[in-house]
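Of the protein chains in this complex, all but one are displayed in their positions.
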Amino acid sequence: MAAEKTLKLEKNSLHQDNLLRIENLTKIYDGSVKAVDDVSLTVAKGEIFGLLGSSGCGKSTLLRMLAGFEVPTNGKIFLAGEDITNLPPYQRPINMMFQSYALFPHLSVWDNIAFGLRRDGMAKEKIMERVESLLKLVQLGKFAKRKPHQLSGGQQQRVALARSLAKQPKLLLLDEPLGALDKKLRESTQLELVNIIEEVGVTCVLVTHDQEEAMTISSRIAVMSEGSFLQVGTPDEIYETPNSRLIADFIGNVNIFEGVVDEDLPDHVTVKCPECTHYVGHGITGSSGMSVGVAVRPEKILLSKTKPKGKYNWCEGEVTDIAYFGAHTTYHLKLMTGMILKVQQQNRTRNLEGGFTWGDRAFAQWDDLAMIVLTH
Amino acid sequence: MMIEKMHSFLKPYLTGRQFVISVPFLWLFLLTAAPIFIVLRISLSEMDIASVANLWTWAENTLTLKINLSKYLFILHDELYVKTFISSIGYALENTFFCLILGYPFAYFMARAKTHLRPMLLMLVMLPFWTSFLLRIYAWKTLLEDNGVINNFLIWSGLIHQPIQIMHTQFSLMIGMVYAYLPFMILPLYSNLVKMDTRLLEAAADLGTSPWKTFWLMTVPLSKQGIIAGSMLVFIPTVGEYVIPELLGGPQTLNIGRVLWDEFFSNNDWSMASAVAIVMVLLILLPMAIFNKYQSKSYEGITS
Partner (left out) sequence: MTNTFGRSWMIAVYLFLYIPIITLVVFSFNGSPLVTVWSEFTLKWYGKLAQDREIIAGVILSLKLAFLSGMLSVLFGTFTAFALVRYRFRGHTLLSSMANMPLVMPDVLVGLSLLLMLVSLQRWLGYPERGLLTILLGHAFLGTAYAAVVVVSRLREMDSKLEEAAMDLGCKPFQVFTLVTFPLIVPALVSAFLLTFTLSFDDVVLSAFLSGPGSTTLPLVIFSRARLGLSPSINAVAAVTIAVVSIAVIVSSIYQSRAEKQRMREIAQAYNDGNQ
């Protein structure tokens, strides 16, 4: 009943901007394995929507259902208001940029890009025009006659992008678009990819296991696990206000203190933990006496040698591990209870003088608004 | 294209998928399973001069099933037939053994040869395989005859004064068999050994295993698949080999392939030939199943 109601509500509030709508999509393999489990989602026109999750979480299956390579066991897919659930891939106005590109090895760059246009029976001159403009867009004009194996990884990636954009799809699917590139090339390519997508203005659904990639490229992200969405939101929402321990732990690094809500007031709460007492500068949906987790990101913690003032939001420990990353250093602080607190410090000066070394006593402190209280 | 026309004609009845599956299915069924049933049927029927009596008749509301087991009983009770079957299996085992002994080290060294040499080495193994099998067997005849190349050479060199009999012996038969089937052993072994992760061997060496032990404890067990495939590819066809025993074997060489051939072509006894064939099928059923299991692994699909 409840599901029906929300469905109706959604239909009423459906406006022009919703390009893609997925309703209760489910995919079951071999009768029992739920790869995708009752997933619903809307993606607005022009959005770059990221599906983030580790391998086997169902994100690829979801993408393949959107492309039409897998038939959903249940549920519907609407594109621009039209039900495309049962359309075969070759009839969908959706194109995909494949993982490791899947460029046709027997065709030149030019023919790869023209491939989809030719299937549509477009006039020769039109195809010429379109391919030329795409080659220009991805800056591969002088490579038009080459075969894919005669291109570098980054160039192949651009051909794949051009090929998937050629038919001006309503929706572009990106399957691990940067996965096949080495780390250094990835950053520049990432920027370029976003620029091209924004220039074209195509709506995208992107699949990746790399959270950094998902965060930088996407305007919204769904974190997937075991076939369902754990949380859907903008990158900063997901990072700063995760709705569960799972998300907080999955995205970035986090320290979680286990405790009990002590004071519960509209403007602040205090949480008592064995390590320290937290003063949280905002209200929460909970009540005093409730067991909660208090999550603090390592970069939001300040390490000092002097004991902080006040009785909240600090604790003392011994430095047991130091990992130097160049731009920052991560310290492991062993607290009295045995809990290991991860603390990240910017390396503001070149020499690490005044820093900490193994065995040092140190105080960790953080701000009233640095924490997230996790009730799940 | 022709296929498309064929399919568009069938379209109302078959999906593309069903079409792609049913074409090879029908073709192979018609040429494997069906013939075996017919052979079975003929082996159980009485033979008139040139026609096969019906296995069952329907008359006066009675179904009469006439199964004639006489051929099988004859095979089981005739010492010569039993001996033939046993010796055929024996030859096949010997052949497999020699091919393995000769082929395994060969495949091993080939797989460990320098990368740029491997294609040439492989081509040199394949080349005889591409030239006529029959001619290669015939070549041994010219070598092994009483006045053949080997005897002539030995007499010329003064080592012997009388030609020694090599031809029409077990030895000439075995040489021909090993010669013909060696590539079938080498190829699967090579393709298995060349894919082997040499880091495993290095790890074993690193942990203090001697090369000889590494070979027995790592290389050989890891190449089990190749050994099985190669052995089956040699063993099964040699059980029923006909051409080699006919050209190189002696009159005393007992071999099922020749017996079947003679029953069919000389005695014109189709039921007997069929019964011999069925017994042969039974003998190779288990090795066939093993081979099938191995081969099916390489057939398992990528897509669901």
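For reference, chains read A and B in written order, and residue numbers begin at 1 within each chain.
Criterion: contacts are C-beta pairs under 8 Å (C-beta built on N, C-alpha and C of every residue); 3 or more make two chains touch, one makes a residue touch a chain.
Since we're looking at a predicted model, the values are computed, not measured.
Contact with the chain not shown here comes from a single listed residue; of A:Ser40, A:Asn74 or A:Gln155, that residue is A:Gln155. Screening B:Leu135, B:Leu159 or B:Leu207 against the full complex identifies B:Leu135 as the residue touching the chain left out. For chain B, the residues in touch with the chain missing from this view are 1, 4, 7, 16-17, 20-21, 23-25, 27-36, 38-39, 42, 51, 102-103, 105-106, 108-110, 112, 119-121, 123-128, 130-143, 145, 147-149, 152, 179, 182, 211-212, 215, 232-233, 236-243, 246-247, 256-257, 260-261, 264-265, 270, 273-274, 277, 280-281, 284, 287-288, 291-292, 295-296, 298-299, 301-304. The set of chain A residues touching the chain not shown comprises 67-69, 88-90, 94-96, 98-100, 102-106, 115-116, 119-120, 146-147, 149-155, 163-164, 166-167.
Following the convention adopted for this analysis, only the chains that are shown with their structure count from here on.
Rounded to a whole number, the gap between the C-alpha centres of chain A and chain B is 57 angstrom.
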